[in-house]
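Working notes for the structure below.
Here the complex is missing one protein chain, while the rest keep their positions.
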Amino acid sequence: MKIKLHVWRQKNAKSAGKLETYSPSDVNPNMSFLEMLDVLNEDLIKKGEDAISFDHDCREGICGSCSMVINGRPHGPSKGTTACQLHMRSFKEGDELYIEPWRAGAFPVVKDLIVDRTPFDRIMAKGGFVSVNTGSAQDANALPISKDLADKSFEAAACIGCGACVAACKNSSAMLFVSTKVSQLALLPQGQPERMRRALGMLRQHDEEGFGACTNTKACEAACPKEISIENIARLNRDFMKATLFYPEHETSASE
Amino acid sequence: MNSWVFKAMKSTIGQKWLMGLSGLFMIFFLLGHLSGNMLIYAGPEAINTYAETLRKFPAALWAFRILSVVALVVHVATAVVLTKRNRAANPIPYASSAWKGSSWSSRNMGMTGFVILLYIIYHLAHFTWRLTHPELFSELEPFDVYQMVVLSFQEPWLVGLYILATFTICLHLTHSISSSLQTLGINHPKYNLAIRRLGDFLAIVLFLGFSSIPVAVLLGILS
Partner (left out) sequence: MKLESKVPSGPLAEKWSKHKFDVKLINPANKRKYSVIVVGTGLAGSSAAATMAELGYKVTAFCYQDSPRRAHSIAAQGGINAAKNYQGDGDSVHRLFYDTIKGGDFRAREANVYRLAQVSTDIIDQAVAQGVPFARDYGGLLANRSFGGSQVSRTFYARGQTGQQLLLGAYSSLSRQIGMGTVEMHGKTEMLDLVIVNGKARGIITRNLETGEIKRWAADAVVLATGGYGNVFYLSTNAIGCNVTATFRSYKKGAGFANPCFTQIHPTCIPVSGDHQSKLTLMSESLRNDGRVWAPKKRGDKRPPADIPEDERDYFLEVKYPSYGNLAPRDIASRAAKEVCDEGRGVGESGLGVYLDFADSIKRLGEDKVRERYGNLFDMYQKITDENPYKMPMRIYPAVHYTMGGLWVDYNLMSTISGLHVIGEANFSDHGSNRLGASALMQGLADGYFVLPNTIGNYFATAKPEKTSIDAPEFIQAEKEVKERIQKFMSINGTKTPAEFHKELGHIMWEKCGMARDKAGLESAITKIQALKKEFWSNLKVTGTAEGLNQTLERAGRVADFLEFGELMCRDALTREESCGGHFRTEHQEEGEAKRDDANFCHVAVWEYQGEEKVPLRHKEELTFETLQLSTRSYK
């Protein structure tokens, strides 16, 4: 099948970028979206041009590396699917596709379709953990946890840190991402001792990184490849205010 | 001021709470206002007495007015701050965008909010300060709200303006009722649909209720 691509090309963070048009030949419907780009890249290299840079690694929807907006939709048109799991059979002959990087002030473009997502790591370092040194744990079954809670916690923990939520959000808010970690641990007994501190620390870093506020537009939920619910954002909203109003003394940086 | 208060007000979630709480307050105001206004269908007597009675408790009235002004100011201020913050967070638009999953009204709250603000100013100038139609109101008794309303809405353009404004409020509220609850942390899969329906229902009731008055006047049902 034949398609037309408009791909964002940008040399580095400092230079200006623009959309370039490509018409890859021989697109096979069984190819994954990234394999289609691979084939295009092979052509480009052979022509002496710089290949299109895009983040990818596992190619099975779990590492969260791949990150591109396809026709205005982060990870493309299929629900609950990362770009690497998207297959060309989701498109039709003659389709015209716009491929752009995640757009957010906090995620500056590094090159072409690759953006800098290290703000997520810095948010994690501000409380996305249970402080338990190796070797100090009790027996795993000493603490029964209801299956419902464990399952709910798992659903929040399924976040792959891809950043599609930010890319989809008109405010470039990373609230869905932050809420997954806060929720995962807030739902489990292990997470309770640091629950307030975690919500405060992670949210403060979120704001500091320049992500916007959540105005509950829910685009993130629709774009999230793991279909994570904004129910988690509500939990974050709750925990953060509870911490602010009643436990301001938990405001300590992670470096203690 | 305690530094934590200040910090809370600087945080995205703190600002959203302020906005949500002030918005919710205004929704209650609107529901109250609407109930009061509905008395107009019970005849001049009813609504005029109601207006007069309110004035008999100036302390309560002023307390309420101040609260309303505070709510509006807080709401508008947080709206401005957050909107600026959110625009700054997302400086580059997509060449092709498909806002899947989000509703039109949720994406245009700033715009609808701004229209509402203009409307409120106009509306205050109209009925509370009585600046817009001095020729019409100069003869009226101070509490003849009924006549004030009936005389105003003889003009079709003003009726149009009120309908448009109340419709804008309706758009604003279809998102904001469920949204403010989400902001306050109220979200449960079991009740979300019900909350959303209730939000839409209230928004529509407010729209129909408010806009029915000018329409009724124009159609001669109220005269």
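Labels for the chains are A and B, by order of writing; each one numbers its residues from 1.
The rule is simple: contacts are C-beta pairs under 8 Å (C-beta built on N, C-alpha and C of every residue); 3 or more make two chains touch, one makes a residue touch a chain.
Predicted, not measured: the structure shown is a model, and the values here were computed from it.
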*Omitted chain's touching partners, listed by label*: A
*What is the set of chain A residues that contact the non-displayed chain in the whole complex?*
11-12, 28, 30-32, 34-36, 38-39, 41-42, 44-46, 48-51, 53, 55-65, 78, 80-81, 85, 87, 89, 110-111, 114, 116-118, 120-121, 124-141, 143-147, 150-151, 153-154, 157-158, 160-161, 184-185, 188, 190-191, 253-256
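Everything that follows uses one rule, which is that only the chains that are shown with their structure count from here on.
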*Express in whole angstrom the distance between the two chain centres, defined as the mean CA positions of chain A and chain B.*
36
*For chain A, which residues count as touching chain B in their complex?*
6, 8, 19, 69, 71-73, 98, 100, 103-106, 168-173, 175, 203-204, 206-207, 210-223, 229-231, 233-241, 244-245, 248, 251
_Please output the residues of chain B touching chain A within their complex, sorted ascending._
2, 4, 7-8, 10-17, 82, 85-86, 88-103, 106-107, 109, 175, 178-179, 182-189, 192
